[in-house]
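Subset of chains shown; positions unchanged.
Note that the chains take the letters A and B in the order they are written out, and that residue 1 is the start of every chain.
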Amino acid sequence: MHRPRGFRSDNTSGICSEALRALIAANEEHAPAYGEDPWTARAMELVRELVGTPEAEVFFVFTGTAANALALSALCPPHGLVGVAPAAHVLTDECGAPGFFGHGLQLQVLSAHEGKLDPAGLAPFAAQADVHIGKPAAISLSQCTELGTVYSLAQLAELRDAARSHRLRIHVDGARLANACARLGCTTADLALAAGADALVVGGTKNGLPGSEALVFLDPTAAEDFAFRRKQAGQLGSKQRFLSAPWVGVLESGAWLRHAAHANAMAADLAAGAERLGLPPVRAVEANEIFLPLSASQAELLAAAGWPLYFESVWGGYRAVCSWDTRAEDVGEFLRALADVR
Amino acid sequence: MHRPRGFRSDNTSGICSEALRALIAANEEHAPAYGEDPWTARAMELVRELVGTPEAEVFFVFTGTAANALALSALCPPHGLVGVAPAAHVLTDECGAPGFFGHGLQLQVLSAHEGKLDPAGLAPFAAQADVHIGKPAAISLSQCTELGTVYSLAQLAELRDAARSHRLRIHVDGARLANACARLGCTTADLALAAGADALVVGGTKNGLPGSEALVFLDPTAAEDFAFRRKQAGQLGSKQRFLSAPWVGVLESGAWLRHAAHANAMAADLAAGAERLGLPPVRAVEANEIFLPLSASQAELLAAAGWPLYFESVWGGYRAVCSWDTRAEDVGEFLRALADVR
C-alpha cells in the first residue's frame, strides 16, 4: 500500500539503509562493551575526518538534548551564562536540560535576526560579568537555526571573532548540521573552522540514524574528563557499537551529506510549489524547513487530510520539514492538499 | 571462520533475532516522534502485562545507569538516603549518577550477605533520620545481585515488609531480572509483587536488546511528572520506536525469558565443568554469572588464550558471564582452556 510521508518533523522518518546495514553488520559477532569496540573506533575516526581535526575528541550520545546540555556543562561553570537566540532549541525544547546538567547554568536571550545571533549583542552580554548576575561564559548557536535559516561562513566567522574577543566559548547545536553544509556547499571542516566551535554537535538522528548525535570537542582540552561526564549522565551505552556503527554507515558512504542535500532539495521544491499556490514561505527557505503562512483553519483542514504540521507560535508560520527520505511524490501530494485548503 | 563467544560480560553479546526483526519492521514507515508511535504503545502494554499491573507507568530509557538514577531521583528527595548492598551497581559502577540525577542524594551501605540486603539492617538505617545525616528514603536492591545470587520470593517479601514498615521506598535494579525469573520459575509479576517495587528496572540490554531498559513504576503516583524528568535528563528519544520495537520483539515472542533461561543453563554447565576441574565457583551459581577461584597468573594465561575475565576485587573470584547467545561449544572451549591453565 502506498503511504505518503508527512512533513510534520524530520524525526518521523526512519533509519536509512546505509545506517541499518552497518548496524546489522555490527551484530555479527560479540564485541567489547562501553565503546572499546572497533565500530566505535572507526566512527570516531570518521567524525574526526569530517570535522577536519585529527585531535578532536568525539563522543556519541543518545539524544540532542543530552549532547547539547552535556556540551554546555563541559564548557561552562554552574554560575555561567550562555547567550542564545530566542528560538534556540536549548531554550525552548529541552525542558531545562542545560540547567539540570549544568547545575544552575543560565541561558540568556540575546538579540538575533531570523534565528541567528547578532554579533553586536556579544559585547553587552559579556560586559555584565558580576557575581550578582553570573559569568558570561559561552554562546550557543544552532546551524541550521530553528527558523530554517543557515548562517553563512562569513556570519559564523564574525560571531566567532566576537565571541573570542570576549573570551566566550562557542557551542554549536548541529542537529541539522548536514543540511547546513549541503546548503553552503562547504565541508563540515570548513563550517567547524568558521564557527570556531569549542563543542560541535553533529546531528545524526534527523538524518537517517536510529538515534544518535556526535558531540565533538574541536579543542581536546575542553573534553578533559568528558568520558566521566558522559557515564555519570547515563549516556554511555554498554553495547555502544549499535550507536556507533550507523555513523560508520552514513559517513563512509557519504550518505550523511547526500541525504541532507536531498532533504534540502525537496524543501526547495515544496517552497516553490507553495509560492506558486500563493502561499510563499514566511522567510527564505535555506535548508529542509519551510514555514508556511497558513491560517489556523487551513492548518486544521490540512491535518484532517493527513498532513499535520507544527505551528511555530512565536515567529509565525506552520512548519513543514523534509526528511532524508521525502519523495517527490510526497511533495506533490502535499502540494495538492495545500491547494485544496487554500 | 569460527569465533568462540567469550565470557567477560553479557554486554559483549549482540541483538537477538526477535529484537532485530522488530526493529527492522518498525523502520518500514514513518511514525510519530517522542514515543507517540504504535510500537511504543505496544511495548508499554507488554511490559505492563509482564509485571502484572495494568496501571503501571512504563518508560524506556537508554541505559541502566539512567534507569536506576532517574528512578531514585523520582523516589527520593535530594536529602534522601538510599540503603544499598556493598556490591550494588549503583554504588560501584555508575560514576555517581544517583547523586548527579538526585541532586545530592546519598547512598549508604547496609549489611548484606552474598549481595543481598539483610532485612534486619533496615531498622537502624531508618532510625537515623536527622537533618545532620539525611532522610532515610529508600532501599535499592539488585535482582539478580551483582554477586550472581538471586533473592528468593520469600527473601524479597521479607525485605519489602521491613522497608514498608519503615516507610522506605523500594527500587529494584533488574538489569538481569529475566535471569532471576528464570531461576525462580516465577513470573515477573510474582517477583514484582514480592519485591514490592515502587520502581522496577526491567533489563533489556544484557538480554538481547541493542540497548534499552524499561523503568516501571508499579505505583503510578510515584511516576508523577516522570515524563518531564526523562526529557530533562536527555533520555527521551525522538525516534523512540527504535527503543521500543525491540521490546515488542522479545516480549511477544517470549524470547526475553527464554534467552535468560538459556544463559542460566549455560552458566550451570560452565559451573559444573569448572567444579569437575577442581575449580568450584566461589559461591552458588544461581543465574548467569560464575565467579571462579583463579589465581592472577591463571587468569592472565586464560586472557592470553583469548578468554579475558573480569576480576571482582572486593568479594573475590574471576567473573564469567553467560549471554543469551552463549553456545554449548563456547562453554566447552572455555572449559578446555580452563583445564590448560589449571
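Methods note: a residue touches a chain if its C-beta (ideal position, glycine included) is under 8 Å from a C-beta of that chain, and two chains touch if they have at least 3 such contacts.
Since the model is a prediction, treat every value here as computed from it, not as a measurement.
Note on stoichiometry: the full complex in this file contains 4 copies of its one protein sequence, with 2 placed in the shown coordinates.
By our rule, only the chains that are shown with their structure count from here on.
For this pair, chain A with chain B, the centres built from the Cα atoms lie 33 Å apart.
For chain B in complex with chain A, the touching residues are 3, 5-6, 8-9, 11-15, 20, 23-24, 26-34, 61-67, 69-70, 94-97, 100-101, 205-206, 210-211, 228, 231-239, 242-243, 323.
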